[in-house]
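In what follows, a single structure is set out as structure tokens and then discussed.
With one protein chain held back, the other chains of the complex are shown just where they sit.
The first chain written gets the first letter, and so on, giving A, B and C; residue counts start at 1 in each chain.
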Amino acid sequence: MPLRIGILTGGGDCPGLNAVIRAVTKSLLRQCGAEVIGIHDGFGGLMGPAPHVRPLDWASVSGILMRGGTILGTSNRANPLRSEADAERTLAHAHALGLQALVVIGGDGSMAIAHGLSQRGLPIVGVPKTIDNDIVGCERSFGFDTAVATVTEAIERLQTTAESHGRVMIVETMGRYAGWIALEAGIAGAADVILLPEIDYDIDAVAAVCRARAQRQRYTLICIGEGAKPVGGERTVQAWLPDSPDPVRLGGVAHALRAALQPRLDCEVRATVLGHVQRGGAPTPFDRVLATQFGNEAAQLIMRGEFNRMVTLRDGRLGSIALSDVVHGTRQVPLDHPLLRTARQIGVSLGEPA
Amino acid sequence: MPLRIGILTGGGDCPGLNAVIRAVTKSLLRQCGAEVIGIHDGFGGLMGPAPHVRPLDWASVSGILMRGGTILGTSNRANPLRSEADAERTLAHAHALGLQALVVIGGDGSMAIAHGLSQRGLPIVGVPKTIDNDIVGCERSFGFDTAVATVTEAIERLQTTAESHGRVMIVETMGRYAGWIALEAGIAGAADVILLPEIDYDIDAVAAVCRARAQRQRYTLICIGEGAKPVGGERTVQAWLPDSPDPVRLGGVAHALRAALQPRLDCEVRATVLGHVQRGGAPTPFDRVLATQFGNEAAQLIMRGEFNRMVTLRDGRLGSIALSDVVHGTRQVPLDHPLLRTARQIGVSLGEPA
Amino acid sequence: MPLRIGILTGGGDCPGLNAVIRAVTKSLLRQCGAEVIGIHDGFGGLMGPAPHVRPLDWASVSGILMRGGTILGTSNRANPLRSEADAERTLAHAHALGLQALVVIGGDGSMAIAHGLSQRGLPIVGVPKTIDNDIVGCERSFGFDTAVATVTEAIERLQTTAESHGRVMIVETMGRYAGWIALEAGIAGAADVILLPEIDYDIDAVAAVCRARAQRQRYTLICIGEGAKPVGGERTVQAWLPDSPDPVRLGGVAHALRAALQPRLDCEVRATVLGHVQRGGAPTPFDRVLATQFGNEAAQLIMRGEFNRMVTLRDGRLGSIALSDVVHGTRQVPLDHPLLRTARQIGVSLGEPA
Partner (left out) sequence: MPLRIGILTGGGDCPGLNAVIRAVTKSLLRQCGAEVIGIHDGFGGLMGPAPHVRPLDWASVSGILMRGGTILGTSNRANPLRSEADAERTLAHAHALGLQALVVIGGDGSMAIAHGLSQRGLPIVGVPKTIDNDIVGCERSFGFDTAVATVTEAIERLQTTAESHGRVMIVETMGRYAGWIALEAGIAGAADVILLPEIDYDIDAVAAVCRARAQRQRYTLICIGEGAKPVGGERTVQAWLPDSPDPVRLGGVAHALRAALQPRLDCEVRATVLGHVQRGGAPTPFDRVLATQFGNEAAQLIMRGEFNRMVTLRDGRLGSIALSDVVHGTRQVPLDHPLLRTARQIGVSLGEPA
């Protein structure tokens, strides 16, 4: 009897999800003739009320490598561990579907759920997913390169306008707890100031950079991660609250910086919040290759019976760690990271006091 | 003695400005050996206190065709007609620089100033500039194709995320008084609903489209021009007020629509405001060709001594109209425009009551 | 009983075919509840031996607007007019399928076949398709803007390398009988020399431009249409011959120019032949809008019973002409076209003797 393996995507959208789904499916179909069952809408499609699934064959995953989003849909709300009844129903559905194992592609929240379900007897292989590149134990995750490319292109567009008008332009990127996107896109887009959640910024130091540049280059481009805050300030960014009729708006960080900078400067200061465009679109070739490797590695773990582990990339090598060891935390930019040093050495301000 | 011609760019940034500057300069240098004087920061560089200029030669305009922004800088504040003293100083500077004529690349505001200066004796040729494609008398202006491409790409990114999450996604485009960008990018990006300043939308009709789609396609993409408003509502969009320490924020329109839609729907509604990225970046090949033709045509008008006219494109042909005939107004989307009809016929909602 | 309408795509691939298929289908489904039958592989799917078709519904055309190629497949070999038997079988199949009319999306070859079939009693509406933009009676066809964008991007890439090495770079574009692609992409890519089928080039004039530029700008970029030839020379370009085991290779033109130029110059001369990449890929937003309008217009003609006509664009307006009036010929670049004049006036060489 062939293997019967489920696969789902959980949490926020991320370029490369389809590439993982495709690689898992092709690898399982080709190597062991498994039946692959796609589960819709994250854990929601397994939790019920009834399972929401569809079989995945060769044709289902043809042509999806370069498409953004996920053909299975996702959800960042469904949580089978919220109640005992939900957990039991979820496991019952997995059993009724005849799933011998489940591939979960998701962030640290999804991995925590995966760990919980695996402890209740469902064999699981996890694939890390985060555009923020901040999952502990995985040095580079798919979707991040695409997000950096999207932000870099936006910075380039803003730069020509900033230069034409002699303005200070602020662009706010994703990265609630880690500054990887702002850091790499800031370097790649030739930002003059890069502000990260990891380094509280000094508003007077930022203003000083803008004033100095106004003399020579006329304009300044500031790239700020949505989790950054001034020295002594509080984090103003807040998540969209899906259950609320009136969710808090993104962009608090850029607009707060704008309000603080404008009175200190003679030129105009403008803010742009990139928002959801950072999560969408076709993955870059780099991300397609990485996601394909992650997906294939997950299939190998399945076939070798190495369950309750998450695929990882460390020191440039694919491997895996136990789901129980996936730290529920955030891989921030270390303060001694070479790229921070590079930024300072070529003259990019990190908002630190002079 | 060679001709001595000034050139300046006024108003907001627009992809293709450098292509015009390059074509004017190359054409004048090559055909009549003119001296071309670039004026910095729009009318501000001529108004003073002292003139701010630099000579443009072959090398100055080499390699700028594909670059966004303007090598001369621009300003949407400087107005030499604000006072008699300003006007006189401006004309005195033009005289002192030995300018026999001036090329003004700008929007309807700049053309009004150009007309005023021409009446005071400064020979001027105007080149229309608007990413909104809304200058009366010019059926297609450079920068518009690029703005449409930028918005379309953003819509595509948002669409994959909307689909993955089963959401309603709202994207707000530029176009304060005319809906051209929202209309063309909406069609090109396969938006399900397109809301324009020209057609007040019915919030219940919009909600009905979202609900119907939620059954079949799971998600809805709404493209809204920043000047759109609901039936009976007031325009909520407001300009950035540069002189104010706390300018009004763009995005009023998208967020107002979001607030009105969310209570009517079961799924999540999210809004993205594209903002300044629409003004920047390298012009598309289409815009490079159009801007090059506009710039060359301006040079021909100069050489033929046809002053105080603005280059135009009508029925696909280059021509010119008197600056005095440039209507200070907005070329809106006519309600019988074929593209509106096409939209309706292929099933795109324009927010009209059923 | 609902209308039953067939649709097929004939001839070479072209970006925007799917956009036309989608607009025809959506418009017919929505406005008159027609049944739309997609025919595979151009006229081949109707000619047989047996018909090869599939019904097109709302879901079939969802998400295809931005995809290159054609979901129906195409063929540039199948010709139902080759023999009486073929023609009769084709019409018999159309009758058996219950087709009341047929939409044919294709070039001048396909329109000639469409005309022949319409004379034998099959009601047809044609939609012009050519990346070369050379169908008589249609001033702008979908796919052309995309081809120009692809070529322009390639020119930009080649330019940085030409400049770094101080070389002459030749890039060969499509356009066997008309130089539109080479002309617009040459202008948009800042080519120094543009050689078209319409103007035989003087090799010494071309060499002189390269030598003059070698002094100042170090490099020269030449954009040549595949149908161009030297004064007194013969056309060397030849089609791929599909029935031959060893088809003639594209690129004859670029390599012939290279061979003629190299002995006349001190620097290196290199040639790149872009080939099939010019036919593929996602259509630009401009082409998506144009193709959508063409498709919708074809549906309107069907519904109004205006058969045996081809959709056209003239003076910026959609319309139609009788299939019998579609001239079997090529819309070349007129020698007095404004863009040729612009090119000369800004200093681009068209290979004409000095």
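Throughout what follows, a contact is a pair of C-beta atoms (placed from the backbone, for glycine too) under 8 Å apart; a residue touches a chain by one contact, two chains touch by 3 or more.
Predicted model, so just to flag it, every value in this text is computed and none were measured.
Though it is not drawn, the left-out chain touches A, C in the full complex. Screening C:Arg4, C:Arg176 or C:His255 against the full complex identifies C:His255 as the residue touching the chain left out. Of the options A:Ile7, A:Leu72 or A:Ile187, the residue whose C-beta touches the omitted chain is A:Ile187. The residue from C:Ile7, C:Ile222, C:Val273 or C:Val348 that touches the chain not shown here is C:Val273.
For the chain missing from the display, the contacting residue among A:Thr9, A:Ser118, A:Asn133 or A:Thr152 is A:Thr152, taking the whole complex into account.
When the whole complex is considered, the residue among A:Gly232, A:Gly305 or A:Gly347 that touches the unshown chain is A:Gly347. Although one chain is hidden here, its contacts on subunit C can still be listed: residues 9, 12-13, 15, 17, 41, 67-70, 73-76, 150, 153-154, 156-161, 163-166, 169, 218, 240, 242, 245-246, 249, 255, 259, 262-263, 268, 270, 272-273, 275-277, 279-281. By the touch criterion stated above, the residues of subunit A touching the omitted chain are 22-23, 26-27, 30-31, 62-63, 65-66, 139, 145, 148-149, 152, 156, 184-185, 187-190, 217, 284-286, 288-289, 292-293, 296, 299-300, 315-318, 338-339, 342, 345-347.
By our rule, only the chains that are shown with their structure count from here on.
Taken chain by chain, the contacts run in an open path, each chain touching the next and the two ends left apart. Comparing per-chain C-alpha centres with the mean over every protein C-alpha atom, the closest match is chain B.
Relative orientation of subunit A with respect to subunit C corresponds to a rotation of 180°, obtained by superposing CA atoms and rounded to a multiple of 5. Interface subunit B/subunit C: over half of the residue numbers present appear on both copies, so the contact uses mostly the same residues. With centres defined as mean CA coordinates, subunit C is found 41 Å away from subunit A.
Computed centre separation for the pair subunit B/subunit C is 31 angstrom, with centres defined by C-alpha atoms. For subunit B, the set of residues that touch two or more other chains comprises 156.
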